[in-house]
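Heads up, one of the protein chains got dropped from this complex, but the rest are sitting where they should.
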Amino acid sequence: MSKKSKSVLGIFGILLGIIWLFPFYLIVTNSFKTPKGIFASVLSLPVHSTTDNYVNSFKALDFMASLTHSLIITVAAVLIIILGAAMGAYALQRNKSKLSGGLLLLFISAMLIPFQSVMIPLTANFGSVHFLNMWGLVIMYLGFQSSLSIFLYQGTLSSIPLAMDEAAEMEGASRWQIFYKVIFPMLSPMTVTVAILNIIAIWNDYLLPSLVLPQTQYTIPLQMFNFFGQYTKQWHLALAGITISILPVIIFYLIAQKWIIKGVTDGAVK
Amino acid sequence: MMKNRSLSFWLFLTPTLVALALVVFIPVLEGLFYSFTNWDGLTYTKMVGFQNYIQLFHDKAFINAFWFTVGFVIVTVILLNVIGLGLALLVTQKFKGSNFLRTVFFMPNMIGGLILGFIWQFIFTQGFSALGNALHMSWLQNWLTNETTGFWGLVIVTVWQMAGYIMIIYIAYLQNIPNEVIEAAEIDGASAWQRFTKITFPMIAPAFTVCMFLTLSNGFKIYDQNLSLTNGGPYHSTQMLAMDIVNTAYNSSNFALSEAKAMIFFVIVAAISLLQVLYNRKREVDL
Amino acid sequence: MVEINLDHIYKRYQGNTDYSVSDFNLDIKDGEFIVFVGPSGCGKSTTLRMIAGLEDITDGDFKMEGKVMNKVAPKDRDIAMVFQNYALYPHMTVFDNMAFGLNIRKNDKADTKKRVENAAKILGLTDYLKRKPGALSGGQRQRVALGRAIVRDAKLFLLDEPLSNLDAKLRVQMRTEIAQLHQRLGRNFIYVTHDQVEAMTMADRIVIMNDGKIQQVGSPYDLYNKPVNKFVAGFIGSPAMNFFDVTLADGRITNDEGINLAVPEGQYKILKDKGYEGKKLTFGIRPEDIHAEEVAMQAFPDATINAKVQVSELLGSESMLYSKLGDTDFIAKVNSRDYHEPGAEVKMAIEMTKAHYFDDDTEATIL
Amino acid sequence: MVEINLDHIYKRYQGNTDYSVSDFNLDIKDGEFIVFVGPSGCGKSTTLRMIAGLEDITDGDFKMEGKVMNKVAPKDRDIAMVFQNYALYPHMTVFDNMAFGLNIRKNDKADTKKRVENAAKILGLTDYLKRKPGALSGGQRQRVALGRAIVRDAKLFLLDEPLSNLDAKLRVQMRTEIAQLHQRLGRNFIYVTHDQVEAMTMADRIVIMNDGKIQQVGSPYDLYNKPVNKFVAGFIGSPAMNFFDVTLADGRITNDEGINLAVPEGQYKILKDKGYEGKKLTFGIRPEDIHAEEVAMQAFPDATINAKVQVSELLGSESMLYSKLGDTDFIAKVNSRDYHEPGAEVKMAIEMTKAHYFDDDTEATIL
Partner (left out) sequence: ACSSSGSSSSSGGKTKITILQGKVENNKQFKQIAKQYEKTHKNVTIEVTSIGGGTDYDPVLKTRISSGNSPTIFSLAGPADVKQFKAYEADLSNTKTAKAAQPGVLSAVKSDGKTVGLPFNVEGYGFVYNKKVFEKAGIDPQSLTTVDKLQAAVQQLDAQKDQLGIKGVFALPGKEAWIMSDHLLNLYLAQDYNGNAQTLYKSKSMKFSKNADMKTMLDLQKKYSIKPVMQMDYSAQVNQYFSQGKTAMIQQGDWIYPTVEGIDKTFAQNDIGMIPIPVPGEEGKLPVGTSLYWAVNKRKDAKEQKAAKDFLDWLYTSKEGKKAVVNKLHYVPAYKGYDNLKMSDPLTSVVYDYEQKGQTTGWAFPGYTGTAWDPDVAQPNLQKYLSGKQSWDKTVKNMTDGWAKQQNK
């Protein structure tokens, strides 16, 4: 592409990006305002900017503890989702039978079920085996999130030549070794994507953890919703809270993005 | 290739299948059972047969919600895929700032849907009015006060939020296209657009399947944004299916009817989405 | 001792109506070096892949050491393979690509390192051990693929055109290395090549295939000198054997494009005995058995033709004369001293003792 | 009229410290058929890819018809290319793969169909037009890659080892087809091959590269007979030229491994004039210029050696004698009549008029 059309694209992109960022402008600017300031004019810049909101929000969220819970749950869940889904997708994609097609549809259809309709039976079942805690939650996430991840992996796997499996098989690798040493690393761009999407979903999830977690294991969103009473919504704290709680995700995203590199399969086969 | 009967096939699927069964399918079956009772979320006292199902077909709110949702899904599926793919193509061009833009477009997903809805309310009610006043454009005013602006408000928020999501899925697949094939097309004289339509797009067919499915099913399932942006109002005119189902359960404690609605919802959405998947799968090729 | 039997093997790919390999029947003795040759698409790779276990065998049995292996997983067959399309692991360095099989077998790290480095030296890849396949040239990639096999000590080596992308010099070196590896390990090798020189020089026995079927199995010498049919005769040897449609009568073969050659006594007797007198048949003669030097005219006065040179190529010590006799194209490989410019009318002598005769219908060799 | 200039072109890949191509300087005249040869990894594909516009040129200018093209997008260069690794469109049928370039140019549908079908016939792919590349054999894929280029009428054709996976017979056919295409279209062709016969027979001029640098550009005849340095001499010709370290003194070259040959008058004079009397130099002789027949001993009585045959290969009409003289390996290509079993002590005569001499330090050709 020529230099000129690139810069045109660039300018267009930046403009679009600014529009895109507008709500974040609201979040960030308002997080520095006093409650009065927020409602005096949402759209303006803070007149008397204050960092109190951050200090108070940090305390009210019990931030270090809830951050720890959020991190443990998110990391654990995302790791097993990635592994489980990649394995599942691998099995499904490399098996060209009606059965595997059916199983894939089964997984996919699981994504269509409105959560609220399974909420009570689900928690009842987990409660009856005393599994309403972080680890139970992690398993639930595996169940809810792996479908999408399998679906995503499944599509990418078709572009990894079967020759890779074959070569490894000829070298004596077991199915697990083929998966773990050859296929899984080649899926890494998709793994990053799967990780991002799952992290986002789990990090922000409110409803499920609110049903499952005991108070001692509350995550950031659960604490955050303490700012939203039936009548009183503490926007100043909430906005500051949002800002600090999405920072870890943004940082992760920025780092992870570098891993979505081009051409993982280049040079594999003729 | 893995064989059906091979142990490894099943071992590889065990973790996810077990979790799925525990977390989704068993509860769904329970829910299905409850839909034939008068369950109130705690107990049921009798089996009522198909009564709930009969009732829901006479439930105007449900039917309204259905058509409203269908309209919403059609619009968002198109917009999201076009814009999501467009963004993906935009940020995979190598120009300065493209990486930064990737983050920007994805950022809306980093905030939960509920909070987003609240923030957008400000934009619609205040930002849009301010803009409308300044530009003397009356259509910018009174947003979210009627069905039409509520509809487009929901569309805007959904597109704004999910386009980045769809974008990164498309990006992941775009990056997976072997360089050499694109090079071959360049040599064959294909313009950027031709490369896109003839090579890139067919080769990311799986992404298209996935994104179509996701936008379809998410469109049908959308709840948080609906709740926080319009709360179904005014007078339920912007109430979507998921919200209707939830409200049936929460507001009137009619959990059984809600389950029945959920099952019907599931059947309809599954039929549409899975047909779509099967159809698109046919077009994909294994390399 | 590794004996390998391919017992009436058939393969049909899903979606195809024809068999890609049919009735493939071959016993390989311990330590033999077998070369598969045949035109593109004749089923060589398919056969190799069935032996490796990568394709299901549609019908027939594949045995190693007497045991039927059809259902044994590839990884349990202990076979090393060079894939025609390389199949390198793109995310691993060259070193890791080559070490993979050894690591999988939990081979001692130090030993692995030694072996890989040694192989890299042989293959001229020492400088590239840290690169990923994507940053290698075509020939370098092919060498990595080869390296991956030669570091291993498998029961059976399958090499599918392992040298096709290398230059002549490297090729000769590699050929020697593979031959030495074969000698050192004493394992069975099955080698697919389209390079006649490789086939002729490396093989204990050559399997020549066409259209999924074995045409002939034999030593290079046999295939060259005693092809069983016209296909084999035409396939082995480069440039290929020239064929002419002729009629046999009265100790001569003739046609109306200018052939009129005396058939040597012995040959004629056999042909007559087999009942070809007065019949049409195909006469074959290799380019190197057509001479243009004066001496030859004198030696074979009864077997000369007058051809017209169309294209001539000077290849160092020899020249190819792409010529025409009537409407039939043929090639003569002559000494460069007897080079002729295109367009020249040249008298050539045919060394009739080297002649081949094929039945017109069955294409089988008569003599 | 398409004239192409490569003007001191350099290429360094990102992440590499060395240049993959350096100071590549070449003018290609309208309608020329250029062949690139050189050892694996020497930069042939890289050069082709720069010409195609697929790699950035690190330094230097690439011109077509006098216009600098460095920044022109590949699609606007009107080039057809056969990729070394095929680069087929996996989601398209063979037909669509071949038709792609024409469709892009909105070529008339009927004409496209005709051209593709015609190409398929030439390539023996008629039966496979409806298949996807995934269901083809290696050679068939390569033919599709070739087909994709030959259906087009581009300004410049780049062919990167387009025949490497084909059998000898098909290769000869394809070679002819490409040559005819070249003649018919009158376009420039750049052709990469490691097959000496292809290079020698097809090229107007051969570019021989090593290590990213051009070694010599010239007609096949020049390269074979007048190599500019030891590298070219050793690279062109198969088997390669034999080299011996010798000392020149008193009209003879000698070494302590058994060489003691009379240098012909004319040669000696030049060598002496250039100041090599009494100095060490490298003596080169091609395998086909070493003879083992009785006649030769008589013809060159002053230029004989006593070698020991290590390995011998019978290749139809000729035999290779892999021999040893002292510690130096060399190859003699002799008439099959003079075949010798390994282990035999053979007296051989060297045709000194065909001798080459190289400077020991610069490796440049002295004579």
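Labels A, B, C and D are assigned to the chains in the order they are written; within every chain, residues are numbered from 1.
Keep this in mind: a contact is a pair of C-beta atoms (placed from the backbone, for glycine too) under 8 Å apart; a residue touches a chain by one contact, two chains touch by 3 or more.
Quick caveat: nothing in here was measured; it's all calculated off a predicted structure.
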Contacting the left-out chain in the complete assembly, out of A:L132, A:V182, A:I220 or A:V269: A:L132
Touching residue (missing chain; options B:T16, B:T200, B:N247 or B:S273): B:N247
Candidate in contact with the missing chain, chosen from B:T145, B:S191 or B:Q276: B:T145
Subunit B residues that touch the omitted chain in the full complex: 40-43, 61, 114, 121, 124-125, 141-146, 224, 227-228, 231, 233-236, 247-255
Missing-partner contacts on subunit A, residue numbers: 35-36, 38-40, 116, 119-121, 123-128, 130, 132, 206-207, 210-211, 215, 224-235
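Operating definition for what follows: only the chains that are shown with their structure count from here on.
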Chain centre separation in whole Å, for subunit D relative to subunit C (CA means): 22
Centroid distance [mean C-alpha coordinates] between subunit C and subunit B, Å: 59
Touching two or more other chains - residues of subunit D: 73, 85, 138
Two or more partner chains touched - positions in subunit A: 1, 161, 263-266, 269-270
Subunit D - residues contacting subunit B, complex: 52-54, 73-76, 78-81, 83, 85, 87-92, 100-101, 104-105, 132, 134, 148, 152
Subunit D contact footprint on subunit C (complex, rising order): 13, 15-16, 37-41, 44-46, 84-85, 124, 135-140, 142-143, 160-161, 164-172, 194-197, 200-201, 220-221, 224, 234-235, 237-240, 286, 288-289, 313-317, 320, 333
For the subunit B and subunit A complex, residues of the former touching the latter: 1-4, 6, 8-10, 12-13, 15-17, 19-28, 30-31, 34, 41, 87, 90-91, 93-112, 114-116, 118-120, 122-123, 126-127, 130, 160, 165, 168-169, 171-173, 175-180, 192, 203, 206-207, 209-210, 213-214, 217, 220-221, 223, 242, 245-246, 249, 255, 258-259, 262-263, 265-266, 269-270, 273-274, 277-278, 284-287
